Structure formats: structure tokens, C-alpha cells
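Complex shown without one protein chain; remaining protein chains in place.
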Amino acid sequence: MSFAAHLINGISLGSVYALIALGYTMVYGIAKMLNFAHGDVIMVGGYAVFVGVSNLGMNPLAAIVVSMAVCTVLGVTIERVAYRPLRGASPLAVLITAIGVSYLLQNIALLVFGSDTKAFTNVVTLPNLELFDGQLVIKSVTVVTVIVSIIIMAGLTLFVKKTKIGRAMTAVSEDKGAAQLMGINVNGTIAVTFAIGSSLAAVAGVLLCSAYPALTPYTGSMPGIKAFVAAVFGGIGSIPGAFIGGILLGVIENLSKAYISSQLSDAIVFSILIIVLLVKPTGLLGRQIQEKV
Amino acid sequence: MKTKAAGISKTTKNDLITYGMVILTYIIVQILVSTGHVSSLIQGLLVPFCTYAIVAVALNLTVGILGELSLGHAGFMCVGAFTSAVFSLAFKQTMPSGPRFFLALLIGAASAALVGFLVGIPVLRLKGDYLAIVTLAFGEIIKNIINALYLGVDSDGIHFTMKDALSLNMKEDGLVLIKGAQGVTGTPNDSSFTVGIVLLLVTLFIVLNFIHSRTGRAVMAIRDNRIAAESIGINVTKYKLIAFTLSASLAGVAGVLYAHNLSTLNALPKNFGYNMSILILVFVVLGGIGNIRGSIIAAVLLTLLPEILRGLSDYRMLIYSVVLIAMMIFNWSPNAIFFRKRLRQRLTAGRKSEKEEA
Partner (left out) sequence: MALLETKNLGISFGGLRAVNGFDISVEKGQLYGLIGPNGAGKTTIFNLLTGVYRPDEGAILLDGENLTGKKTIDICKAGIARTFQNIRLFGDLSVLDNVKAGLHDHYPYSTFAGIFRLPRYFKAEREMNGKAMELLKVFGLEDYAEYKAENLSYGQQRKLEIARAMATEPKLLLLDEPAAGMNPNETKELMDTIRFVRDHFDMTILLIEHDMKLVSGICEKLTVLNFGEVLAQGDTQEVLNDPEVITAYLGE
């Protein structure tokens, strides 16, 4: 039974990674940049719910909605102020800027909320699921996390395939210049992408903090990096890829924590990134792009 | 032919200013120390200044000259620190400190070079963002492994395990060198400001001469245009690997200096994690990407400022991040570049028309 428990915990963690990875992969696919600050938007989302529920006594669901709004505004602002001026600049410059934004968010949180760990109240108040006469307990937050991430993944896939904005995103990801010529508002489309990615980050933040109820200014950075690993694993730019990559990564991390070494579990996760990039740089579901000479 | 001679002396002059700056700073600091004008707080920072300056120069070789972003240099520093500390601890009683430190230095640099080389083989095939994230991954892996490693030596030889100190199965005469997360304790304190300055000068000598050599030119050609570099017969993988390995090995030198300045060495997120890698990157960016002298100045200033302005220490990283973003946008935004180009053209055009009128 312990294997099943570890597996389920892994899927739960993996669903959170999947949600974060969805944001990463959309932004990477469309704006062609690694938004290093994405993980820190999760942290902001977590704090927003924390303040709403613990300080303002809001209904958890209302707090989540507010948190999504906060993160959406934050994401769009970051894109507008820091990233848009650098569109067309070298990827190195954009990445360094994104690292700067990541640090900025962490340090603002540090000043506002302090470095002490905040005990996050689980917003999922449903009863736990008990199987096999209580031998295997699945926490309700786990169930909710998995369901939410599946719904979001499916919703996003439909959104990209069926809506006008979604198709505009695909067009921009293929060729910004051509998309512009076809009358697509490239800047607007990228802003929408950031908005969606950031609101997903808020959801991920809430679920992450509900499952692991310790909130600090650095809460988002490691899961953020791991979610990027998940996005690469699944094939960057691919929505189902991000989902699969996230789940697999969560499972691998939890199983290696349980059966190999808790100290080395991060090392194992990162080794996967390296192996994937060496063996199949495009990830499980990604596409190859060749440079034009 | 005149322009050529002037050009060569221009770069040489630039390099000499850099060496001169370091030597002059050293002399001034030594005079101030001997006349008692330096607080113990600042005295404690003298070796860290050199450490961070060296690792910043090393990273600038990767970022500015090779044109790739490494977020794993704290990992290479970590390798240099631990291998050299283990060596020095093992021979603490049996060797005089001078030769022991020299050997420790070589071992630290060589181990970091070896790890850099091994990491570089797969990593340098990747591009841009992937490369950055994979170097970050390697840095974290190195830190994690060292945190889980136990290493000891006794009359039977070397023992190591990833479990715990007891699993080393050592004899009574044995000495535990690395105690997992507790790290290395009792490293001889062989670092000093003088040693640090000498190592910084050596690092500068290597990096500056490298840049102005045939190899450095090939590396920068690859940075500026990989496809064109290949078309003129430059072996891209080879030269990238040389630059990266050299950069890693110099980061290892910084690690040696760091390790021998502390009696206890731990691989913590704050000294060898990716946060440290990013802090080094901040030094490089604020000092100017590709500007070696700038890296040194930035490393020293940014280490010094928060210590002097204790009241501001809460805001330190906040300020760094804002300055970092602002500098990147100002220096790299296509609009800003276009604006500067226009400005320059207008100035030169103005000068030309003045000439024509005259």
C-alpha cells in the first residue's frame, strides 16, 4: 500500500507541476522566452489567498478568484514593463531580465511578508477519500488538484484549437512577423498568453500551498524550476506535453524520495532534464525547429 | 600600419589599467590596514572580495566572451572548494602550508575543470535558455551530491558512502573528511588577502590573454555568428568546450580561496546554490557583460555596499533586481539600441558637415 500512497502523492505533486508547466510552456511556445519569474507568480498567488483568507476573513473561493485577478494583472504588467521592451533582443538579455523579475518578486514579498513561514490554511475542506478500509487515504486536496489540472489542461487545449485568440496564439508562435502581416495583434496575443499563464499560476499556488502548507517568499522558485523541467520533459510548447511531463516528474520525485534518497531526489529530477535534453531535446511531444542559413 | 600598432597598444593599455587597479587597491588597503584604518568588518571581507571578483571574471568568460548563460558556476566553485578542502584537511599535519595550499589550488582548479568539461560536453550542444537551465540543474546536482556524501580516510585507504558516517566502516585511526550535510570541518586557514590578490591577478592574466589570443578570437567569433564561424573552419564544439572548461576551472580557484578562508565548509543554497550563481551573474551584468574590469568592480562594490549600509540590507536584493532589470532594458532593448545608433549617427553626421563647411 505504501507504494500506492507514494504514487498518489506523486501524482498530486505532479498535477501542481503540470499546472505551472502549462504556464511555462504557453509563454515559451508563444513569446519564445523562459519566464523565470513564473514560479514567483505562484508565490504571489499563494500570498494573495493567504491574506484574503487569514487576514481579511474572505471565503476561500472568493480569495482564489481575487488571487487569480492579482496574478493576471501582475503577469501582464511584468510582460508590459520588463519583457516587451526586449522583444527582438538576444535571448540572453531576456533571460537575465526574467531572473531579475524573479528576484524582484521574491524580495518584495520578503519586505511585505517577512521571511517567516506562513501556515497556509488548506482551502480544500472536503472529506478525505478512504480506500481499502482506511489502509489507503487519499487527501481531498490531492483529488481536487488532479481534477482541476485535468480540467484546465483540457480547457486550454480547446481554447487554443477552437477560439480566435487561441488560433492567433498558434500563429504568433509559428511566425511573429507573418502573424503581424495577417492582422494579428502580436503584442496583445502575447499579453493574453501571460494573463492566462499567470492566472493558472495563481491556481497552482493555491493548490501547492494547500498540499504543502508552508508559504515563504521562496515557495515558488524551486517548484517553478522543476515545472520548467516538466515542460521541457513533455516537449516545450505542447500543452498535453506539459501535463504529462508534470505528472511524470511529480511521480519520479516522490518515488525517488521514498525509495532512493530524500537528499538526492532533486538531483534525480534534474538528471532527468539533462537526459531528456541529450536524448530527445524536443521532449516527449515537442517539435524540431531548424535554423535558417 | 599606424592604426594597427595603435590598436594593439590600446588593448594592452586597457589590460594594464585593470592589473594596475588591482595592485593599487592592494597597496592602499595594505597601508590602511597597517595604520589601523580598516575596521575588522572590512578586514573580514577582503578575502570574499577576491573570491567573488575571481568567480565573476570566470563567469564573464562564459557569459561575455562565449555568449552563453551559465547558472551553474556556484556548482563549479563548490567542486573546487570541497576537493581542495579535503586535500588540505587530509595533509594538514604532514605538509607545510605553502606547498599544501599550492597543491590544493591545483587540485581544486583541475577538479572544477574536469567537472566543467564533463558538464560542458552535453550542455554546450544546447542553446540559450536550455543551456542556462541545464547548467542550473548541474549546479544543483553537484550541491546535492556533496551534501549527501561521506568521505573518510584511514590506514586502509579512502572510504566513501552516501548513507551516513557509520557506514564508512573506518578504523579507529581514520579521519572523516566530509560529513554529509555537515560538510568539511577544520580546513586550514591558508587564504589571505595577499593570496587572494595574487590569485585574482593570475585569473586576470589568464582570462585577458585568452581573450586576445587565437583561441579567444575563435570563441568570440562563435559567439557573434556560429554559422559563419563554422564556414571559416572553426571547430565550434572544441572552442566552446575550451572556454567553458577554463571558466569552470577559474570558478574552482575561487572555491579554493573560499574554502581556505573558513574553518567549516558546507554546501548550502546560499553559498553554492543557484541563488549564488545568480548573484555572480548580477556582478557580471552590472559590471558590463564582456567587461572584465567591470566584473571585478561590481563584485567588490556589491559585496561591500550591503555591509556598509547595514540599514539598507533588507533592500539590497530588491535594489539589485531593479537595477538589473533597468540595465538590461536600457542596454539591450532594440529601441534603446536604435536610439543610441541614431544619436551616434547624428553626432558623426554633424561633425562631417562641420568639416565640409570648413
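Per-chain residue numbering starts at 1, and chain names A and B are given in the order in which the chains are listed.
Going forward, a contact is a pair of C-beta atoms (placed from the backbone, for glycine too) under 8 Å apart; a residue touches a chain by one contact, two chains touch by 3 or more.
Just so it is clear, the structure is predicted and the values come from calculations on it, not from any experiment.
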Residue of B:198, B:228 or B:326 in touch with the missing chain, whole complex considered: B:228
Per the touch definition above, residue among B:113, B:218 or B:325 touching the missing chain: B:218
Chain B, residues in touch with the chain not shown (by the definition above): 1, 3-4, 6-7, 10, 205-206, 209-210, 212-218, 220-221, 223-225, 227-236, 242, 290
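The rule is short, and it goes like this: only the chains that are shown with their structure count from here on.
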Distance between chain centroids, defined by C-alpha means - chain A, chain B (Å): 32
Of chain A, residues touching chain B in the complex: 28, 33-34, 82, 85-93, 95-97, 99-104, 106-108, 110-111, 225, 228-229, 232, 261, 263-264, 266-267, 270-271, 273-274, 277-278, 281, 291, 293
Chain B - residues contacting chain A, complex: 63, 67-69, 122, 125-126, 128-130, 132-134, 136-138, 140-141, 144-145, 147-148, 162, 181, 227, 274, 278, 281, 285, 314-315, 317-318, 320-322, 324-325, 328-329, 331-336
